[in-house]
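Here's the structure we're looking at; comments come further down.
Of the protein chains in this complex, one is absent; all others appear in place.
Going by the order they are written in, the chains are A and B; count residues from 1 in each one.
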Amino acid sequence: EFKVWLKNKYHSIEALNTAWGNIFWSMEYNNFAQIQLPNQCVTDPNPSHLLDFKRFSSDQVITFNRIQVEVLRNHSSAPLIHNYMGRITDFDHYKVGADLDIASWDSYPLGFLEDRSEEGDDWKLHFSQQGDPDFQAFHHDLYRCVGRGRWWIMEQQPGPVNWAPYNPAPLPGMVRLWSWEAFAHGAEAVCYFRWRQAPFAQEQMHTGLYTPDNNPAPGLAEASTVAAEIESMPEVSTAKAQVALVFDYESDWAWQIQPQGASFNYFKLVLDYYRALRSLGLSIDIIPPDSSSLANYKLVVIPGLMTFDTQLTQAIESFTGTVLAGPRSGSKTANFALNLQPPMPGINNKVSYVESLRPSVELPLKESGNVINWIETTTGDDPVIERTAHDRPILIGTDKRQYLSAWPDREALKRMLKKLCSAEGIAVQELAEGLRVRETQTHRFVFNYNPDPVQYKGASLAPAAVHWELL
Amino acid sequence: EFKVWLKNKYHSIEALNTAWGNIFWSMEYNNFAQIQLPNQCVTDPNPSHLLDFKRFSSDQVITFNRIQVEVLRNHSSAPLIHNYMGRITDFDHYKVGADLDIASWDSYPLGFLEDRSEEGDDWKLHFSQQGDPDFQAFHHDLYRCVGRGRWWIMEQQPGPVNWAPYNPAPLPGMVRLWSWEAFAHGAEAVCYFRWRQAPFAQEQMHTGLYTPDNNPAPGLAEASTVAAEIESMPEVSTAKAQVALVFDYESDWAWQIQPQGASFNYFKLVLDYYRALRSLGLSIDIIPPDSSSLANYKLVVIPGLMTFDTQLTQAIESFTGTVLAGPRSGSKTANFALNLQPPMPGINNKVSYVESLRPSVELPLKESGNVINWIETTTGDDPVIERTAHDRPILIGTDKRQYLSAWPDREALKRMLKKLCSAEGIAVQELAEGLRVRETQTHRFVFNYNPDPVQYKGASLAPAAVHWELL
Partner (left out) sequence: EFKVWLKNKYHSIEALNTAWGNIFWSMEYNNFAQIQLPNQCVTDPNPSHLLDFKRFSSDQVITFNRIQVEVLRNHSSAPLIHNYMGRITDFDHYKVGADLDIASWDSYPLGFLEDRSEEGDDWKLHFSQQGDPDFQAFHHDLYRCVGRGRWWIMEQQPGPVNWAPYNPAPLPGMVRLWSWEAFAHGAEAVCYFRWRQAPFAQEQMHTGLYTPDNNPAPGLAEASTVAAEIESMPEVSTAKAQVALVFDYESDWAWQIQPQGASFNYFKLVLDYYRALRSLGLSIDIIPPDSSSLANYKLVVIPGLMTFDTQLTQAIESFTGTVLAGPRSGSKTANFALNLQPPMPGINNKVSYVESLRPSVELPLKESGNVINWIETTTGDDPVIERTAHDRPILIGTDKRQYLSAWPDREALKRMLKKLCSAEGIAVQELAEGLRVRETQTHRFVFNYNPDPVQYKGASLAPAAVHWELL
């Protein structure tokens, strides 16, 4: 089927050979029948071959889902929904979501902190009973986009689970906090998994709202509290954010295929940007890589986007706000060849040289913070906005179009984003570590992810506190 | 054959479906022929399925051994013996041992420290030429039980071996110390492996008592010293210990199948208890999980026992001494479902909530030491004996029946066990780090596992010293 998919895409074997650059290493094919799966090769497979296989695999999921949707639409007018998981990028969720009515995801903040976070041990220790303070919100915003505004939590962790390397209990109050945070990000529903703990088989150690002998488990009271609190709240609506972040499934495949440095991880890069924006108190929209208009936003950030397609390019060209892109953004053609043109609309420099850095390398910046993981050299006459202490340009462009040719650490990234917000008149708020904010149309919600009290506007917020105030 | 074994055990497929909880995930079988081995499944296999496979595998070994025993008994009245290894728990040694006359094991203190100890680098460095000070003794006591009093060392390490990640030489004196320690624990014989080092093939780097060219190797003089010393000793007999520790092969399989936290290791848990008791100068008996009487003991400790069977339950009910059990003791039925009743005889609380902790987490206790790795919440009215600094109960019950619902660190565990010994009138002795004691009916033997001299009763014991005194 992969061969059929390729034939439908390229029509002629010559076109495929050109698209993939098969002249390299004399890899030209004579016909589609010769093409194998890109594994068990003598040496590295062609990255273009690998990327097309990833696209094909994703298309298989999309097609399979569509077949089911068509069957169900014939028999039901109920909205159709599917539940995704945290940090699963094997197929394009935007495209699957386009055939459904509601997106949902399974949120296991403690399990995900232990089994799929890139953060270090100190971070994991600090948040071991609360979860990463940005991981949930990121997925809330992602699936709000995938569901075109309609989204649920299909499975909310109500206590210790059975599948992570370590399975501690949520800090008292966190089940309530997680639930409220989902609603603040626009969830229509939060369902808990599971209702009653099963006393046998594979998931016997996965807690529920009730114990196996039908007594209330600790999560139940918190879920009940949320239910009661929601009853007394006025109806709230999701606010449109002023800041958007582009997240792209193909880019994740591309940089898995060709990391170039062992620490270049697309998901981590995007989460770093999201985290920096969140730590400035901002509400964020996640948008797809084929967005046709950015008109609703003031600032759009685009880290590590493999290719700018025509639609996004036109959207940027007609956008009056600020765009910050990079590193690696626009570095490839859609066929996974090097893009020899400037990396993004509005930038004239070209990327001429790419370096990946071992984890212990830190290149200090002139202002504050360091470059880590990745740095590019660009060639051209674009104005330089920031440099390393050794005078290497890392941020170039104009007020409204900037290309960041390096991976800044947390401090530096936050500083740069703050400056861009200020230029666009976006109000920011420096939050204490572990404190997070999300605004609806009428309220500002404040969440304390710390195990200790923190100060917010002169008051002390308890661990796991959820605070809200009218805007 | 696994299917036959299952049919013999459950008789009907309905009984198996109920026992395993196969209603979960619709795993019900229609007949025994459908049951596969519990590997290469689409997702996790049912833990009940896995545990039965472990039991079946163990039974295969038992049966195979029994066939050989029957053949030999027809031709010989010599006692039958088999040699086990350190920390090998793949089959039930008690059951194999029941068909034999003598148990023996292969003791490689340095190799085992390097290739199967859970301790950290500092510990391994300190004991790199002596071996873990409790690992040998634990196995001596275990195989004394497996051999119903009769046991040997079949292979005693006499120098560097060839198979561990690092193969240093024993500290001078350790070959003598290891040999004496075995006799102090009741060994009938200590054999050295090997007599003469082979100059070729796989084991050419495994030292013996003689070098390959037939000169004495360093171990020989120490072995000769022990032989001479034993000649001049009166016949000694194994003393009955006042403290017993339950060790169970099935529990090791169970917690390998379902660790729930990556650091929950049954062997390590049991060794932690054994080590704490030993560091109090106690002699310990290891007893099997189906013991029918505890009457010879004053204190019985039962860490992590999956299930209390009827026999042990009755033994505890008629026992006038103290029993300390937990964590995870009694947490499962024999079918690997959750036990929804109190975890042990004499306790009324139920375990309602289980948390596993990442290695860096330490929950300080009100008295001293910390909880690490594991903590449970119990529900009920049992008196609380110990709490964490944040007031969570971790030790509950009465003077004589206590359940420890957490994994204490070395300091806390020693403190708790000391208190129980004191209540039972068992004399303890706080030993210097690395000093260990074993009593026979007439003598107290003292072993210095340290590479440095330590004080004992006002005198200095040299590194690798073996000291004995009349009781």
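The definition used in the following text is that a residue touches a chain if its C-beta (ideal position, glycine included) is under 8 Å from a C-beta of that chain, and two chains touch if they have at least 3 such contacts.
This structure is a prediction, so every number in the text was calculated from the model and none was measured.
Check B:P199, B:G425 or B:G458 against the missing chain and you find that the one touching it is B:P199. Check A:D44, A:D121, A:E317 or A:D452 against the missing chain and you find that the one touching it is A:D44. Only one of A:Q68, A:T379 or A:Q441 touches the chain withheld from this view, namely A:T379. The residue touching the chain not shown here, chosen from B:N83, B:T211, B:T313 or B:T442, is B:T211. Even with one chain removed from view, subunit B keeps its contact list with that chain: residues 114, 121, 124-125, 128, 159-160, 162, 165-169, 197-205, 207, 211-213, 215, 217-218. Not every partner is drawn; the one left out touches subunit A at residues 20-22, 24-25, 27, 43-48, 258, 260-263, 335-338, 340, 350, 352-358, 360-361, 379.
Please note the rule applied: only the chains that are shown with their structure count from here on.
For the copy pair subunit A and subunit B, the superposing rotation over Cα atoms measures out at 120 degrees to the nearest 5.
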